[in-house]
Every structure is written in structure tokens, then in C-alpha cells.
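Every protein chain but one is kept in place in this view of the complex.
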Amino acid sequence: MPLINTVDAGSILLQATQGEAFAQIQNDALLSSSLWVNIALAGVSILLFVYMGRNVTSDRARFIWAATLLIPLVSISSYLGLLSGLTVGFIEMPAGHALAGEEVMSQWGRYLTWALSTPMILLALGLLADVDRSSLFTVITADIGMCVTGLAAALITSSYLFRWLFYAVSCAFFVVVLYALLTEWPTAAADAGTGEIFGTLRVLTVVLWLGYPIIWAVGVEGLALVQSVGVTSWGYSALDILAKYVFAFLLLRWVAANERTVATTQREPSTGSAPADD
Amino acid sequence: MPLINTVDAGSILLQATQGEAFAQIQNDALLSSSLWVNIALAGVSILLFVYMGRNVTSDRARFIWAATLLIPLVSISSYLGLLSGLTVGFIEMPAGHALAGEEVMSQWGRYLTWALSTPMILLALGLLADVDRSSLFTVITADIGMCVTGLAAALITSSYLFRWLFYAVSCAFFVVVLYALLTEWPTAAADAGTGEIFGTLRVLTVVLWLGYPIIWAVGVEGLALVQSVGVTSWGYSALDILAKYVFAFLLLRWVAANERTVATTQREPSTGSAPADD
Partner (left out) sequence: MPLINTVDAGSILLQATQGEAFAQIQNDALLSSSLWVNIALAGVSILLFVYMGRNVTSDRARFIWAATLLIPLVSISSYLGLLSGLTVGFIEMPAGHALAGEEVMSQWGRYLTWALSTPMILLALGLLADVDRSSLFTVITADIGMCVTGLAAALITSSYLFRWLFYAVSCAFFVVVLYALLTEWPTAAADAGTGEIFGTLRVLTVVLWLGYPIIWAVGVEGLALVQSVGVTSWGYSALDILAKYVFAFLLLRWVAANERTVATTQREPSTGSAPADD
């Protein structure tokens, strides 16, 4: 009898958090609009990208197109998780934080889904630059490490110091990603004849991705210079719109218009004309 | 003193759910048989597959064999998780659901482990068809997206609408997988000389995989036309038996009998005789 009561209490507690977050988001116009706008734009992007890819026929171009199409699909999943309250929680900030002892709404689901969506962006960039598969794997792993340690930083309630230690480790993983984007991949892209569009998308990605740790640092989860959950959420949402849908649109438009360039840049055949062991 | 009490209460609550689920499954013969039968068949499959692979010597055939062997290994882990109560929970259905307000046992671990086992099936199919690595990566990512959003759909308790929104997104990911299986990969398989067995396994996979969203829709988690957790669980278990062990058996039997065909279908050497940039 006491066991059953305990179980009921446990499941009620956990599910109340989800229902409570759902209700709180619904009642905050600024916060809920920051989420709905991304669901709407991700939906439009999916339809638009399917339409843009209708005439792409070559294998390699179709792969880039498919990888790019996954970006808004993962994004719409992420924002549905936030809006439903499933991937949102209430965090009591530790001593030392500007909001110490207060309950702050944490959109921890963002970090989790970035671990799935940002690898797609890197995959699309890597395919465009025709980089080695090992390089792609290493960069994507560092990228996932960046997202997972960002998630840890957001969830720490025991110590203010450890929130920033995780932030520092997340930035170290980011440096590995930046290193590849800034030094190795441009060379590969130039060899593949995709240097120009890669250059554009690389600048877009590097500049926008630098925005995420800055928002974390000044937002409610970091120094709390901005204490509004809605404004912080809009910051992330605006970056997502540019780094995901605009990025993907530019990439797909170029692929559709330059299918021949993409099709002839296949890694395997090129080894015949440029062996590495001579 | 109050802190310690609170901690004890917290861990007791969380662990009581696991123990309670374990006891409830043990006492439901229909439900527990749907899980034990898969553990038994997965165990038999592992032994059988190790035996079937004893004479496979070529590199490529051994890789297909190893990927296929992982399917029952992941499956046995999944069903042990369900039986132990570790990956089972009690969900209070939201307003609008046929069982609104009632506690329903959710086997959420199924969705989590499908995210690991279904990629193995796609990997085996992709290796058989000798598809491009990028295509494989994209399809597997879409497949993982399908499983993770299915997990989200199962866990939503705040809103009936959001359960079905996640269901829709999961189906959208499924469409990406179906697209590859139905249009791109058959061409690659024909080129690789594995068209016939690929065709058989593709039909098996497409037909059976369509069964999972149908069971979700009519079962306790969706429209609840079937309200028995045991019957719903048997539905999934029966599909798993066909889509995993029978699939893997057919594949391995063919690989063992046609090792020469598999061995000579290697991607890299073929680029010499059929360059893509001519």
C-alpha cells in the first residue's frame, strides 16, 4: 500500500513538471512566439527544400540535398519538444549565480537536439568540400562533445564553478570544430571546385555559431546580464533561423544551380589522377 | 536533516517505479511472454549466426555478418531492459486521449533501443547494396530521428495534440528512409549484383516497418482502439521477430552461399573500370 502511493507520487511529480512548463510557456507570449516561429519556418523550409530538390539527379548532389533536408526536420522536432514542455525543466541556480536560489526555466532540450542537428550542418559542409571521411567523423564527434558538455553546463545545480568549467570544456571542443572549418576544410573545398560557396557558408556558420556561447554567457544560464527567459530564447531562436534555414537555403540553391560541379567532384575517381603516394 | 530525508525520498520514488514495473510485468503472463519470447529467440539467433558465419572468410562478407550479428545483440539488451522495469514507466495520458487521466504503462525503452538496432539493419542493407557511405549516413540519421521523435511522442503527457505532432514528424523521418530504400538503394544493389536478395529484404523491411506506426496509432499510446498493454506489446514483439531475426537469417544465409558475389563487389576498385567523371 505505501509502495503504490509512493509510485503514484513519483510519476505525478515528474509529469507535473512537464505540464507546468507547458502551461508557463503558453502564458508567455514572448517565449512561446520564439518557439512557434521556428516551427513555422522549419515547416516552410521542409516544403521548400523538397520542391527545390525535385530536379537534382546526380548521386552526390542528392546526398547533400538529403543531409540538408534533415536540418529543418531535426529542428522542428526540437521546438516541438520545447513547446510541449517535454525537454524543459526548472533549475535552482547554485550559490554564486546572479539568480542563486531561484527557479529558472531551462530549455535543456536545445542542447540535446543540437547534438543531432549541428552534425547535419557539418556533414553538408563536409560533403560540399569533399573532405576525407575520417576528418568528417572527428569534427562531428567534437561537435557532439560540444553540445553534450553544453547540456551538462546547463543542468549543473550543485556548483557555480562547475557550470563554467563545463562551459570551458564545451568551448575547447568548439575550437576543434573551428580549427577544421578555418584551416583544413577550405583547402579541400578549393580542390573540389566548391571554394566560393564553401567560403560563404563557412563565414555564416563560424560567425553565427560564435553567437551561441555568447548568448549562454550573458543569458539567464550564465552571468544573467539578461534575466528574461523569453529574450534569451529569442536569441537562440534567431541564431537557429539564420544558421539552419538560411544556411540550408543558400546551400541548396547553389547545389541546384551547380549540379555539374558537384557531380564531378567525387573523391574516389580523383585518386586515379592525383595519387597521394607519388 | 530535512535535506537527507528529501534525498532518500527522491531515490526511493525513482527506484520504486522500476520495482513496481518489474512486479507488474511478472504478474501479467501475456505481457511477460511477449518479452521473454524475444529474449529466447535473440539468444538462439546469436548462437545460430555465429555458427553460420564460421566459414565466411572474405572481408566484405565478414563485415555484413558482423553488422547482422549486432541486431540480435541489441535486441536482447532491449528486452532485458523492458523485463527488468528499467526502461518502462507509467504515463498519465493527457486530456483528449481515450484513457485520459489514467496511468498507462509505457515501454519507452523500445524506442530508445530501436535507435540502435534499426541502424544496424540499414547498415546491413546498405553494405549489401554497396551504397555510398554518405547515403548510408544520411539514411541512418533520419532513422535515428524517427526513433527519437517516436520516443518523444510516447513520453508527452502535457498535450494530446503534441503526441500526434511528434508522431507526424517521426513519420516524416520515416519517409526519408523509405525514399532511399525504394528509389536509390535498389539501383545501387543492381549495380552490385545483389539486386535479388536486396529486393526480398527490402520488401520485408518496408512492409514490416510500416507495421510499427500502425500499432502505435491503434494501440494504447495512440487512439487506444486496442487498450491492452499486453496485446500492444505482442504486436511490437511479433514485428521485431520478423524484421530482426528472420531478416538477419535470410541475409546471412544468402551471404554464406554467395560469398564470391559479395567479395567482388567492392566500391573502391570498381571506380577504375567505371569512372564517374567521364
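When the chains are written out, they are named A and B in that same order, and each has its own residue count from 1.
Convention: a residue touches a chain if its C-beta (ideal position, glycine included) is under 8 Å from a C-beta of that chain, and two chains touch if they have at least 3 such contacts.
Being a predicted model, the structure only gives us computed values, none of them experimental.
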**Message:** Which candidate, B:Ala21, B:Ile91 or B:Ala224, sits in contact with the chain we can't see?
**Reply:** B:Ala21
**Message:** Just to verify: which one of B:Val37, B:Leu73 or B:Leu204 makes contact with the chain not shown?
**Reply:** B:Leu73
**Item:** Residue among B:Leu127, B:Ala172, B:Val229 or B:Val255 touching the omitted chain
**Value:** B:Leu127
**Request:** Identify the residues of chain A touching the omitted chain, counting contacts across the whole complex.
**Result:** 12-14, 16-17, 19-20, 89-92, 103, 132-135, 137-139, 141-142, 144-145, 148-149, 152, 155-159, 162, 165-166, 169, 172-173, 176, 180, 184, 267-268, 271-272, 275-277
**Where the unshown chain meets chain B, residue by residue** = 3-4, 6-13, 15, 18-19, 21-23, 46, 59-60, 62-63, 66-67, 69-70, 73-74, 76-77, 80-81, 83-86, 116, 119-120, 123, 127, 133, 263-264, 266, 268-270, 272
